[in-house]
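Complex shown without one protein chain; remaining protein chains in place.
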Amino acid sequence: MPGKVVRVRRHSNFGWKERLYLPMIFVGLGVTARHFFENFWGYMIGKVKTFVVQYPEERLDYADAFRGHPVLVALESGAPKCVACGLCEFACPTDCITILPDETRSAIERIPKVFDIDMSRCMFCGLCEEACPEEAIVMSRDVELATYDREAMLFHKEDLLRTEEQLGRRIGFIREEYNRA
Amino acid sequence: MAEPVKKARTEGKGGLHTDIQKLNMGPSHPATHGTVKFTVELDGETIQAMDVAVGYLHRGFEKECESGTYYQAIPYTDRLNYNSAILANLGYCMAVEKLLEIEIPDRGEWARVLAGELSRVGDHLTRLGAACLELAAMTPFLYGIEARELIWDLQEMLCGARVTSNYVRIGGLQRNIPDGFEDRCEESLKRVDELLVDFDKIVTANRIFVDRFRGTGVLSREDCVAYSVTGPLLRAAGIPYDLRKAEPYSKYDEIDFDIPVGTTGDNYDRFLVVQEELMQSIRIIRQCLPVLRKTKGQPVDIQDPHIRWPGKNRVYGRMEELIQQFKGVTEGIKVPAGEAYVAVESANGELGFYIVSDGSGKPYKVRCRPPSFVNTQPLSRMLVGGLLADIIPTFDMVNMIGGECDR
Partner (left out) sequence: MSDLLQAIEEKLGDAVEDSHAYRGDDTILVSHDRVLEVMQTLKDDSSFRFNMLIDLTAVDYLGRDPRFEVVYHLGSVEVEARGSEPSSLRHRLRVKSGVAEVPCEIDSVTSIWPAANWMEREVFDFYGIRFKGHDDMRRILLYEEFQGHPLRKDYPKERRQPLIGPRN
């Protein structure tokens, strides 16, 4: 498709309106005042139009696809669904997952003895979730990770386990999404 | 430093003697977005010489890429230009795809164009907004940021993160365009348009603002070419060179859009070019939406489990796909030995990826040709002879992004 080359229009010859500073300042004030009154009116009638939310008290709902930090899915018995295959460890670009496998007598035979994620290195990329063949590691919707010391950024298996109910929205999303042809 | 440094005492106005003063600006200066250090030599307020020191945000991008698989490098490309991450994803994946000699389905290409342009809109909004902010105009900045917020919400809906998108994949996209995206996109763009009108009213013809921009930081056409400057800076100098037109990739040859150019190559031209480009990007997005509506339900990925990991439902249930998944993750994509260079038009200019493959699952070399780095180089050329205060608007318009410049 042939595209045009357009020259941008420079305001090179200012008229009296622009040359005197004041009129343009009033134009600017007019714009800001309009915004103010729109917002104010919205506030009065209960339809708040402002973009800012009062964060810790008020929260926005993130999109379905939202990626928080990775967590482990727990079975109903409370044990992790993970079979310690190590794929997520391989897929992780930052090497922040550490897995030590162990055997169990239950049906899945293998569980992780140690499953650590170093959240100070994790970059929430979601590749571990994409790699996992068991739907055992998924991205949660939590992002608040601030701690007082760095040791606490090392999340162990117990810190990571979530029940399927807690992760319902994400697991639903994954199932819908990964049914691609 | 290409410019000669004047060491002699110069005569100030009214016979006052002034010494050359050396001033360090940065690395963390409130009026520059991005960590960069300027060492300027001042005669009064006039810049005599200038040295730009970059590298404060170096994180070893290329070394990290070499140590992982092709797949693992994608999230790192997000962190190059964090204002328009999808464009960097796109450039990298297109380079690998060139080596693999694959083409992705039509819908995938259109979705890539859409995502890339959303990214570009976000980047340009930041650039314009931040330019106003650093000249102490808070209101237009907030309008710009509100518009960017809407764009980033769309990105979040698309790929799950506002900034570090990790969206494009080798041989496709992370996921298809979600339901209802097109409507939401149209709604948001309407609001963005409104905000841009207000932005324009406050800023573009305001003399206080224009005086700071007009005639400052000029870089002539010849200098632009000599310093390999690309992107809005080059176009502001009057050279209509846009990779989307010059070497159309993806679907850009089927899209109708204009290339804005300036005349003098000063900051005001740059500002206007970026503003117009923003409009053109919105126009492109509006052209993508009907196509995406029409192709609903079609795949965006290529159907080759050796390149694109198979869908999860098959991995869970079938042995063959499970094995492919294991091989795909542990060994990575086998890319034929050779080298390829692909450039895309990012918000700052030509963003190129030069990839050398030795035939294994890991890249042998990933080189990113960062537009910010190249465009920052002639800063001293633009500013020597100007005033100290010109640094701020010029640096804003050059839009050096630390993550991309220093990698």
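Order as written gives the chain letters A and B; numbering starts at 1 within each chain.
One rule holds in what follows: a contact is a pair of C-beta atoms (placed from the backbone, for glycine too) under 8 Å apart; a residue touches a chain by one contact, two chains touch by 3 or more.
As the structure is a computational prediction, the values presented were derived from the model and not from experiment.
K.L.:
Given that one chain is not shown, which residue among B:Glu62, B:Asp106 or B:Asp304 touches it?
P.N.:
B:Glu62
K.L.:
Touching the hidden chain in the complete assembly: which of B:Val163, B:Ile208 or B:Val225 does that?
P.N.:
In the complete complex, the chain left out is touched by residue B:Val225.
K.L.:
From the list B:Gly44, B:Pro105 or B:Pro240, pick the residue that touches the absent chain.
P.N.:
The one listed residue touching the chain not shown is B:Pro240.
K.L.:
Please give every residue of chain B in contact with the chain that is not shown.
P.N.:
1-2, 54-55, 58, 60, 62-64, 67, 98-99, 101, 221-222, 225-228, 234, 238-242, 245-247, 259, 261, 338-341, 343, 350, 352, 354, 356, 364-365, 367, 369, 373-374, 377-378, 406-407
The working rule: only the chains that are shown with their structure count from here on.
K.L.:
Averaging over Cα atoms per chain, report the distance between chain A and chain B in Å.
P.N.:
Inter-chain centre distance comes to 22 Å.
K.L.:
Per the contact definition, I'd like the list of chain A residues that touch chain B in the complex.
P.N.:
The touching residues are 1, 3-11, 14, 18-19, 21, 24-25, 27-28, 31-32, 35, 51, 62-67, 85, 87, 90-93, 123-127, 130-131, 133-135, 139, 174-175, 177-181.
K.L.:
Mind listing the chain B positions that touch chain A in their complex?
P.N.:
64, 68, 71-76, 78-79, 139, 146, 149, 153, 156-161, 164, 166, 174-176, 178, 198, 201-202, 204-208, 210, 214, 240, 245, 253-263, 268-269, 272-273, 275-276, 299, 301, 303, 309, 311-313, 315-316, 322, 325-326, 329-330
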